[in-house]
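Apart from one protein chain that is not included, each protein chain of the complex appears where it belongs.
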Amino acid sequence: MENHPAVELRDVSKRFGAQWALARISYSLPRGQSLLLTGPNGSGKTTLLRLIATASSPTLGELRVLGLNVRDQREEIRQQVALLSHASFIYEDLSALQNLSLMSRLLGIKDSKQRAASLLSEVGLAPHSPKPIRQFSAGMRKRLAIARLLLKAPAVALLDEPFAALDPSGMGQMERIIRQLITQGTTVILATHQVEHGKTLCNLRLHLDSGRVAAP
Amino acid sequence: MNGSPRIGLLRSLALVLAKDILIEWRTRARLNALVIFAFGTLLIFSFALGPDTQLLQRNAGGYLWLALLFASLMALGESFRIERENSALDGLRLLPVDPRALFLGKALGNAAVLVGLAFVLVPVMIGLFGVSISLSFGLLAVTLVLGCLAISAPGTLYSAVASNARARDVLLPLLLFPLIIPALLAAVKATTVVLQGDPMSQLRSWFGLLAGFNLVYWGLGFALFPLVIEE
Amino acid sequence: MTWMHCLGALVQSASASQAVGAGRIVGGWEYVWAAYGITWAAIVVYTTSLIMRLRSAQESEDPR
Partner (left out) sequence: MANRVRWAFLIVALGMLVVGAYLALAWAPPDREMGDVQRIMYVHVPQLWMALLAMTLNFACSVIYLVRNSWKTDSLAEASAEVGVVFGAVGIALGSIWGRPTWGVWWAWDPRLTTAAILLVAYCGYLALRRFVDDPERRAVWSAVTAIVAYVDVPLIWYSVQWWRSLHQVQSSPRTVDPQMVLVLRWQSFAFLSLMVFYVWTRYLIAMATRRRELAMPAELSAPAPMQTSEVAR
């Protein structure tokens, strides 16, 4: 199993109604690599990340993550893949700490509360941990979302616009976290509009335009 | 890669349920509004049907369940609005949490809210309509619990469907009302029998119908909910 | 209306005297005509609507 590529796409297409968000994408990403995913708005970056995270399934084509098929091995993939998306996946009415400890309990992590608290201080949210999310700013939500991703310690980390809404110190922190993930051997796919910034982090690049692989 | 150990269905069910109850507790104002809404519905029945105390007394069970049914629409809609905000339910699904545990947790959470509401409404009903319990309070409690469970299982399944569709506020009652009729009928009849005595010993068959309804729809929800929430 | 009643009564008495034939409910043909009228109207309306919908669905496809 260790020999399988992290992500393998063969003619993957995704349709929303009459619109084709992705059209016959073929690509293979080896393990431990970091991929920069670029392209204009609506080019299919988010759709591609959601497919790899098994949040939705491809209309056509074959998609394997860590050698597992997204059609019938979703649960196994989900245990090893984490997605940082536009939607933060957090409950507005719970506090940051409650959100994180719920996730860590559901993941079956021992000492769930300590783990959640230490992650919160790692992303600089420790002083805000008892506050309900409703009072959080967009940047604070993004920090909580990355803490949620780190909690899972995934083999493949999918980051959709991780730098959006962050202040300069938050950007620096996010960059540190991404570098740390890469040096730990995590496969990272980073979708961003800040191409120059992304190039300094990732060693591979894939450019999408209207749902197809294109030259940047 | 340190693959996260999976936790069992029952444990994830308990965690999802505990999460829902915690959210309900932290947003008590919403819960209070629900109670006041149901209370207002009971009051409106008294005004709409005039001060004919005998009529009100005879139909008290029906009014109680209609108030609960209307309140359940709001509770169900609210319960999935919370999950839709920030796509939190998607987050749990991708964690991964067993979708069947998600169904059982959410449905039990909704049932708990309804049972709580029912127990608050009973004294109001007794006071407002001048009824008394002629069989035991225990039997009334069984009726309330069975009836609320019967609303919540199909309600949770349909709410998950309707919450993603257009016109979701119209769609949920349109789907739920015809479906719920057997359970509503049985719950109303059982409540009336408990309040007014059971000369023909019908209670057993109405309980049987409620139990059967619950069995069918908790089973169907358990089996079909994963299909509903996966994309 | 009144003569219908008379007729009904007449038929009833006639049948009563013969002790066979028409039963308790006498007449009511207006309900029968209404029922058959609704049935045929529904068939005509729904058939036409289906044919027109199919035609417009196929027309909107063909230019492609």
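Each chain carries a letter (A, B and C) given by its place in the written order, and its residues are counted from 1.
Basically, a contact is a pair of C-beta atoms (placed from the backbone, for glycine too) under 8 Å apart; a residue touches a chain by one contact, two chains touch by 3 or more.
For clarity, every value in this text was computed on a predicted model and none was experimentally measured.
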| item | value |
| --- | --- |
| Chain not shown, its touching partners among those shown | A, B, C |
| Contacting the left-out chain in the complete assembly, out of B:39, B:80, B:158 or B:207 | B:158 |
| Contact residue for the chain not shown (choose from B:42, B:131, B:175 or B:193) | B:175 |
| Hidden partner chain, touching residue among B:66, B:126, B:203 or B:216 | B:216 |
| Residue among A:15, A:113 or A:207 that touches the chain left out of view | A:15 |
| On chain A, residues whose C-beta touches the chain left out of the figure | 11, 13, 15-18, 20, 23-24, 59-60 |
| Hidden partner interface residues of chain C, rising order | 22-29, 31-32, 34-36, 38-40, 42-43, 46-47, 50-51, 53-54, 57-58, 60-61, 64 |
| Touching residues on chain B - with respect to the absent chain | 154, 157-158, 161-162, 164-168, 170-171, 174-175, 177-179, 181-182, 185-186, 189, 202, 205-206, 209, 212-213, 216-217, 220, 224, 227-228, 231 |
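By our rule, only the chains that are shown with their structure count from here on.
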| item | value |
| --- | --- |
| Topology of the chain contact graph, where touching chains are joined (line, ring, star, complete, other) | other |
| Identity of the most central chain, Cα criterion | B |
| Computed distance of Cα centres, chain B from chain A, in Å | 37 |
| Inter-centroid spacing, chain C versus chain B (mean Cα positions, whole Å) | 44 |
| Between chain C and chain A, distance of the C-alpha-averaged centres to the nearest whole Å | 65 |
| Residue numbers of chain C (touch at least two other chains) | none |
| List of chain B residues in touch with chain A within their complex | 1-7, 12, 15-16, 19, 22-23, 26-27, 82, 85-88, 90-97, 230-231 |
| Chain A residues touching chain B - in the complex, by the definition given at the top | 53-57, 74-75, 78-83, 85, 87-94, 98, 102-103, 105-109, 132, 148, 152-155 |
